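All protein chains but one are shown at their positions in the complex.
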Amino acid sequence: MTDKLLFRGGTLITASEMFEADILVADERIVAVGKDLTAPDAQVVDVQGKFLLPGGFDPHVHYDLPMFNTVSSDDHYTGTKAAAFGGTTTVMDFIPQDWPTLEEAYQAWRQKAAKSAVDYGFHMNITRWDDRTRAELPRLPEWGITSIKVFMAYNGRLRLQDGEIFEAMRLAWQHGILTMLHAENGDVIDILVREALEAGHTEPIWHARTRPPEGAVDAVLRGAMLAAQAEAPLYVVHMNTAGGAEMLQYAREQGVPVMGETCPQYLFFTEEDLKRPDGAKWICSPPMRTEADNDMLWHALEQGWMSTIGTDHCPFFYDGTKPIVYEGEEIAIPGKELGKDDFTKIPNGLPGVGDRLPVLWTEGVVKGRLTPQQFVAYTSTNPAKIFGLYPRKGTLAPGSDADIVVWDPDMKVTYGVAVAQHRTDYNLYEGWELTGFPVQVYLRGHLIVREGEWLGRRGMGQYLHCGQPTIL
Amino acid sequence: MTDKLLFRGGTLITASEMFEADILVADERIVAVGKDLTAPDAQVVDVQGKFLLPGGFDPHVHYDLPMFNTVSSDDHYTGTKAAAFGGTTTVMDFIPQDWPTLEEAYQAWRQKAAKSAVDYGFHMNITRWDDRTRAELPRLPEWGITSIKVFMAYNGRLRLQDGEIFEAMRLAWQHGILTMLHAENGDVIDILVREALEAGHTEPIWHARTRPPEGAVDAVLRGAMLAAQAEAPLYVVHMNTAGGAEMLQYAREQGVPVMGETCPQYLFFTEEDLKRPDGAKWICSPPMRTEADNDMLWHALEQGWMSTIGTDHCPFFYDGTKPIVYEGEEIAIPGKELGKDDFTKIPNGLPGVGDRLPVLWTEGVVKGRLTPQQFVAYTSTNPAKIFGLYPRKGTLAPGSDADIVVWDPDMKVTYGVAVAQHRTDYNLYEGWELTGFPVQVYLRGHLIVREGEWLGRRGMGQYLHCGQPTIL
Amino acid sequence: MTDKLLFRGGTLITASEMFEADILVADERIVAVGKDLTAPDAQVVDVQGKFLLPGGFDPHVHYDLPMFNTVSSDDHYTGTKAAAFGGTTTVMDFIPQDWPTLEEAYQAWRQKAAKSAVDYGFHMNITRWDDRTRAELPRLPEWGITSIKVFMAYNGRLRLQDGEIFEAMRLAWQHGILTMLHAENGDVIDILVREALEAGHTEPIWHARTRPPEGAVDAVLRGAMLAAQAEAPLYVVHMNTAGGAEMLQYAREQGVPVMGETCPQYLFFTEEDLKRPDGAKWICSPPMRTEADNDMLWHALEQGWMSTIGTDHCPFFYDGTKPIVYEGEEIAIPGKELGKDDFTKIPNGLPGVGDRLPVLWTEGVVKGRLTPQQFVAYTSTNPAKIFGLYPRKGTLAPGSDADIVVWDPDMKVTYGVAVAQHRTDYNLYEGWELTGFPVQVYLRGHLIVREGEWLGRRGMGQYLHCGQPTIL
Partner (left out) sequence: MTDKLLFRGGTLITASEMFEADILVADERIVAVGKDLTAPDAQVVDVQGKFLLPGGFDPHVHYDLPMFNTVSSDDHYTGTKAAAFGGTTTVMDFIPQDWPTLEEAYQAWRQKAAKSAVDYGFHMNITRWDDRTRAELPRLPEWGITSIKVFMAYNGRLRLQDGEIFEAMRLAWQHGILTMLHAENGDVIDILVREALEAGHTEPIWHARTRPPEGAVDAVLRGAMLAAQAEAPLYVVHMNTAGGAEMLQYAREQGVPVMGETCPQYLFFTEEDLKRPDGAKWICSPPMRTEADNDMLWHALEQGWMSTIGTDHCPFFYDGTKPIVYEGEEIAIPGKELGKDDFTKIPNGLPGVGDRLPVLWTEGVVKGRLTPQQFVAYTSTNPAKIFGLYPRKGTLAPGSDADIVVWDPDMKVTYGVAVAQHRTDYNLYEGWELTGFPVQVYLRGHLIVREGEWLGRRGMGQYLHCGQPTIL
């Protein structure tokens, strides 16, 4: 139960609208949106000159994820806290299929995630396609999970074969579950990685060179065509190539219900960054590509080919041998340095959940590439709709959770690791000059961030039961 | 001043949202949108199970328009009343440049339009490009007019040359005025019409045969390229061809700020209809084309290539020698029969302002081609934004005019001239079975239509001062 | 050694030219092309009013192919004889990898093929990708084989995995060997076939329904992207879908060296034909699809997206229980009737090698869809170039083999099984009225067909050593 709050004088932005109004909040929800609202018992929040946005919804994060003998450095607490600092109040995390049953996996992940500081839902990875999985899959919605993720890469670890993907997505949709796809060509990657290592190539750039972009292009269309055959929708995660974007749109034009997600890192960086001395910082899968790819991905956003922008947040320390101070304590977690002599041992992933909104606002809205409404649509409304959490999340409608971001469009920030609050020792956007920043963040009516100050707490995030996915 | 109204229990639909909420209306405006709103002094309107839509916004109507020795049969009263019956509460009418000055034209049209029953704004036709027009054009916004229309067809009557259009759109945008374009190739039309008449071809089908679709395709791209050169935005009216839609999207993909409007008649009918014995009913400019064109226009709406759906409402009697009874009086206005021996004498135009929402709901939303939100965007929000009337019109936000349509999604209607309320003797959709219909229509909080009953009155429409156009 | 021949008065057609000239032939080759050539010792062939074409080159035939406990009904003699009747003097047959080594397979196939009546070359199927195959592959050119074929379908029998295909095409090209691809998605097919049988679906139409077109679309792009990654060219056989054609052209526009082949059956027939009582006659893999696919494949030929037209000739008897008379003897070979209760047991394939030129001339050239030069390019010059046999084959240049077809453009033929000379009991084009037909066919200067009379003989075909493939 929260106090009543009356946001007075702001400009609301939703996926299609932009208008001045007051917002009245009570009992964690938005109660009314109106002109000159009055509520004698409410605390008034003066937001004159500010924008009010629905809390960011990041459809793609990884917390506390074991990888390569270490673990991603943000857990469900630190990673959701970081999200909040960047204006994001809902995150969707992936459950590895690392237990004998899906139910055990779900239970284990619920437990790990209980410390979350913002609201969260789950996608379920499906990385084994056996009778037990087939039998259990239909039960996911009981637990509030209505999305699974499959992989066309990571042979021998995560990959399913095409026929398995076909069966999984068909069965999933019969039970109202949306399939998400990691779209690369695992076969070729495995060959190229082996050959690169045999040839003594160990530098980070070989991460990109052993995962050619054409494999992603192929895989996007393959996924879409499997979806068409399975009569099921598909959501392609972290799209990183121009050709992939073209294939996505090709399939959409044919009427195939396929949706695409990209991430900020694919809009700003390229393989060249992997050649820097600290190139390991930019290692993620799939890799960044070229400026032409960046441009096409922006184009895809401008034209509405894509549906969402997530982050694939999965940070590691750049140098896990040197502790940082986090909430007053020294902490060090093995990270990118694990692969200093072998690019295949560099943990794949990077921080991003907190960077997403501020960076995209400056680069997208301020620079005129996205309207404020598109910004909200891509970062909040669309993911909420797709993953069955709308209108509870993703909008500022009466009845919605009072996840409200007070955005100061005039605020100037020199961004970087000192501003971002990820539990890691670097930030991709170090030194970027941003205009526009979240100055207050409310989670279900609770003020959790105020001008860089953390007012939230461990465990205050709620687990979200996802409903029926929507095809956008 | 209206009574306070409290719409209770409905589902609001906007251009991106769909959620259950109450709406409180006072002083002609929406005051609040909320959950379980209370207002002791308000009259409660029970809208349980109904959808609440922002009033329809028709960006393209013609009332009381002189043509071919007669006049379009709906004047500003009857035509706006018809609009209301179909759920449309804002219309944009075109002022002919038929007076020595634009100011006189504006004044004369204000006078004619004063009897309007719903709110209305104006576009100004620019059909002479002389020094006086150049000098006066910048004053249009003073009078609340921020859009002009130019023609690439109707040589010797309405057409401007390419250079004139270039200059007009450039000057217009320098003063915040958006240019609209009638895109056909007037030169070829004139030649083909002359030849058809010389060859003794008089039937309605020759209307289509003398206006080949390729002329529209050319003109759409020509308009867009002129816009690019003039660094001004463009709005192409009543798009009717597949190729035109492709050219629109081609230009948009290139970053040219060009927007497109189509109309229901181009989604449903073809040249074949002109071959019917009563083919004259389907005569409008540009003509309907083929099923392949219809399909591509639907595709363009699904994919977001188009921005709006208007009507180009401009009805004539099919047989103006036989009176109909309208508001208790017999009325007959010369119409299509004028051209029974010469297709060039058939007045160009057809009814549509009232048909738009009901027909598109059934054919678009019910049949799954458009989401409810797209329906609202195309028929209300987008035109309101483009023509500078948002958020006063086009949405259900606090502060917006209380133009509210109560839509019964389950209502079945056998549509036709007896249901539609246009002042003419026929309807294009005669006998169509519709599902979903506006059961109450509020104009600024005044109930003007209730289940087919007219509660509005002549002159209650307000003139709307359009603001800065928005490029969508 | 042949006599000297002087073709007098004809019009030569090549892939880009069309002009009147005489042709002088000696020693099995074209010696000169000229005006008013004289050669006192030559036999004059009067071809006034006729076209002279280079002999047809069919890049895709199967002779004597074991399948489903039977064998395709044309062997290397009957099938090449049938080719000749249709104006085709060069065929490329596929060697199954059905022996322990490639060399044994090659030797065995050489033996089988020795009875060929026209010239022939080989492609090698690669359906196992093991160390022995890897080691032996580079030796193919020694034997005159510079093309291999891989399969993305027929799991467990012929299919290679993506990584194997990648390795195979890369290794192949390093040795000047072109990879050909059967592009379907084997995984999905296997699932759907199993399910169809479980559901009791046994009719021929289920052959098409269990091989959805989307699998071919995916596979074409996948193949092209693997080729791009392998830096090797690719040739996609028997393309049958609109989407596949679009993907081919998409990849070509990106600069990927991928070429496409289609076959006449994909230009004329659809899945509907499989629903006929004798639908089994139309069973081939991949299946015919829809009229929209036919149209797009024609479009692809008109626009130059495709490079060749082959046949995938692989006939079976429709009713192998009823003998036909062939060269005076009764013959019956089990055929389509094997699958009368189970579509998966219907041998896949149909006659075509002899139909190709006459049917395409009428439907392509006479109907104005292809120029005579395009006809020659697709059916002779391009395959000869691609498979390293140009300019020995595929043109009418001096030095080329004197494979000359005398084509009567005015001849009318009612086509069908009685005209075609395939060793089977039906023809797909039964009753088609054709205009234009080969009236004389010369193989290396030997007249082997004269107005429907067979003058050739078993074994007169030569084995062709293919050279370096050309990328078109």
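Letters A, B and C mark the chains as written, and numbering starts fresh at 1 in each.
The working rule: contacts are C-beta pairs under 8 Å (C-beta built on N, C-alpha and C of every residue); 3 or more make two chains touch, one makes a residue touch a chain.
Model, not experiment: these values are computed from the prediction.
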item	value
Chains in view touching the one left out	B, C
Full-complex contact with the absent chain, from B:Met225, B:Cys314, B:Ile333 or B:Leu447	B:Met225
Chain not shown: contacting residue from C:Leu52, C:Leu301, C:Ala377 or C:Ala420	C:Ala377
Residue among C:Asn348, C:Thr395 or C:Asn427 touching the omitted chain	C:Thr395
Contact with the hidden chain (one of B:Ala39, B:Val71, B:Ala114 or B:Val188)	B:Val188
Where the missing chain touches chain B, by residue	161-164, 166-167, 185, 187-188, 190-191, 212, 214-215, 217-218, 221-222, 225-226, 228-229, 243, 246-247, 250, 254
Those residues of chain C which, in the complete complex, touch the missing chain	12, 14-22, 24, 29-37, 252-253, 299, 303-304, 373, 377, 381, 391, 395, 397-400
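By our rule, only the chains that are shown with their structure count from here on.
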item	value
Graph class of chain-chain contacts, one of line, ring, star, complete, other	line
Core chain by centroid distance, with centroids computed from Cα atoms only	A
Chain centre separation (chain A, chain C; CA means) in Å	51
Centre-of-Cα separation between chain C and chain B, whole angstrom	57
Shared interface positions of chain A, touching two or more other chains	none
